[in-house]
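Only one protein chain is missing from this complex, and each of the others stays in its spot.
Up next is chain A:
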Amino acid sequence: MTTIDRLVGAGIDRIDGPAKVRGTAPYAFEQDPGEPITHLALVQSTVNRGRISRLDPSRAEAMPGVLAVLTPANAPRLGGGLTSDLPVLQSLDVHYQGQVVAAVVAETSEIAKAAVGAVVVEYAAEPPDVALRTDRPDLYAPDKLMAGFETDSVIGDVDGALAAAAVTVDATYETPTQHNNPIEMHTSMARWEGDSLTLWDANQGPHSIVKDLVTGFGVDAGQVRVISPYVGGAFGSKAFTHPNQMLAAMAARVVGRTVVLELTRQQMFSLVGHRTPTIQRLRLGADPEGRLTAISHEVVEHTSRISEFAEQTATPTRVLYAAPHRRTTHRLARLDVPPPTIMRAPGETPGMFALESAMDELAVALGLDPVELRIRNEPDRDPERDVPWSTRHLVECLRTGAERFGWAGRDLRPGIRTDGRWLVGTGVASATYPTRRRKAQCRISVDGAGRYTVEIDGSDIGTGAWTVLSQIAADALRTDLGSVELRIGDSRLPFAGGAGGSTGLASWGTAIVFTARDLRTRLEEQYGGQVPADGVTVDGELPGESPAAKTHSMHAYGAHFVEVRVDRDTGEVRVPRATSVYDAGTIVNAKTARSQLLGGFCMGVSMALHEESVTDERYGHYVNHDLAEYHVATNADIGDIDISWLDVDDQLANPIGLKGIGEIGITGAAAAVANAYWHATGLRIRDLPITPDKYFRPR
């Protein structure tokens, strides 16, 4: 390592830990605005498509303690240029169920909630169109996918190669709508002083929220301050501005008081995004030795009528395995659903379920060990971009994982291992996620006493950023952790992109390394290495993507090995143990990194076994819109998980050599579970989640 050699790599306790375990770290709702807080509650549309025909707020307005009822008739006009569902209360048109049609501000939360029930709303509604099907005539190809990926990719003659292949797989996989459901509900607290707005807010990057507030309220960027030092989880749903930020700011402006809007859990199923459902057809062709000759991955997914969110579902198929003939496509249906958004590893998460399930099916068809099948198809360079890898250690992950898990000697046959009532099986899947970085600015000051202040608008949504950025800064400044004060989560701080796409640490950490270097050079050249009595401040910047991104293909990798047990009598599925090994480059904090990889993997287990937002196609709503009915893994669902990583780094990606770890853990995890389920039962479940009833499907 060139830059860093002391704190980076150490398993340091979270510096925000003591406050978080006591509950004293202030999240958005808990900040002190300096004056009494009023409460906002929302009236939501009960239809998916149509127009408000009558809206009578008078009974609500008359309730003692109600300060205002905002409706499309009286709400302040927002600036043009807002997209998707951000022009809140600007029109009588309804585009999805749960859309905000009125909002009540009151002195207390109890009064606001009660007044919501007193607002009368009637609609001229049309039947909801919410069903995703592959035979819809209105499927279309978007111009681009999320994150700028091409919609389709075609190399060679896929159909010809499939027709000529010795062994083929042709299967369709489905993943349901899923909701991020961070445990902190999306919350925004707004206070205006004149034309200046302060918003204490739960988000993944304050700067990204400022932009939409500036557009909406016609103020300058300098007049809007978004403060978010602590965020209670996000997983993508807090990446972009949602109606809550606009509504809190609008209501505060109308009543001239501080207003807080804490969405309810139920509202989070319509107002802050979801992961699109997918229907994916996978076709693989291979020679008798298991070398792939063709890969085809065709995706159908949805977006909303008012926004285009084109999830990049088949993109992992573009990089994972070698094959001369290959095709990936994405088609969208515009439905009367709320706008979909990012959810942990958008694209890779549903896409890898399909690809890695299909690879397992191919291994079965070939009678080949699924680890060996993957190794035989390891490409020596990016198979679609035709550029070299920066670093790629997938095979080593597979081999190391197999060793740690005890994979050797595994019987390929399904449904033959029992332990009492339990059918037992094991499964494997690969993991991959792109390595990127984005523009970020940073300011570092040192005072005469040698204390450093590091300022950057990064955010810690549970990733450990408070701790790992401090570690990176201390090393880069050649000082100890106690001499560094980090400031993040405030739009007044130097610009940084949000926490997303596993780019946070690569971007913010690199900006810190560059700025620290500049500071040390300045001290060396201008002050003979001594800090002057009145200190020095240096502003630095990471311009953006690594220059090597043009010439190299950069990704993190991993391999999951899972044991699954299925109760023969009830169909209950358990995951008693798992092993994951990652090639994620430099690991900055062994303790927090392990937690993040663990969290990603467990969310994959949760996706495999529990998560599904059930759409009622008649009435257009999510039937199970709370945490009692939308199941996420709980403590007893998670067994012994062995997490480790290879001792590797990627110097082409960034000077720290890291690849990002927020999302790699979930990719492939659901496929590993489904593959183990097949090994246990002989049943291939191609539609998630693998709930107990699916064990009793006619075979």
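To be clear about the criterion, a contact is a pair of C-beta atoms (placed from the backbone, for glycine too) under 8 Å apart; a residue touches a chain by one contact, two chains touch by 3 or more; residues count from 1.
Note that contacts and distances are computed from a predicted model.
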| item | value |
| --- | --- |
| The complex's invisible chain, by UniProt name, from "ABC transporter, permease protein", "Assimilatory nitrite reductase (NAD(P)H) small subunit", "Xanthine dehydrogenase YagT iron-sulfur-binding subunit" or "Acetolactate synthase" | "Xanthine dehydrogenase YagT iron-sulfur-binding subunit" |
| Residue of A:P182, A:P243, A:G347 or A:G657 touching the missing chain in the full complex | A:P182 |
| Touch criterion as defined above, residue of A:S553, A:Q596, A:N654 or A:N675 at the omitted chain | A:Q596 |
| Contact with the hidden chain (one of A:G50, A:G98 or A:G462) | A:G462 |
| Hidden partner chain, touching residue among A:G233, A:P414, A:G571 or A:G682 | A:G233 |
| Selected from A:R14, A:R49, A:R191 or A:R376 as touching the chain missing from the view | A:R14 |
| Missing-chain contacts mapped onto chain A | 13-14, 16-18, 20-27, 29-30, 32, 37, 39, 108-111, 114, 181-185, 230-235, 262, 264-265, 461-464, 591-592, 594-596, 598-599, 602-603, 606, 626-628, 632-638, 640-641 |
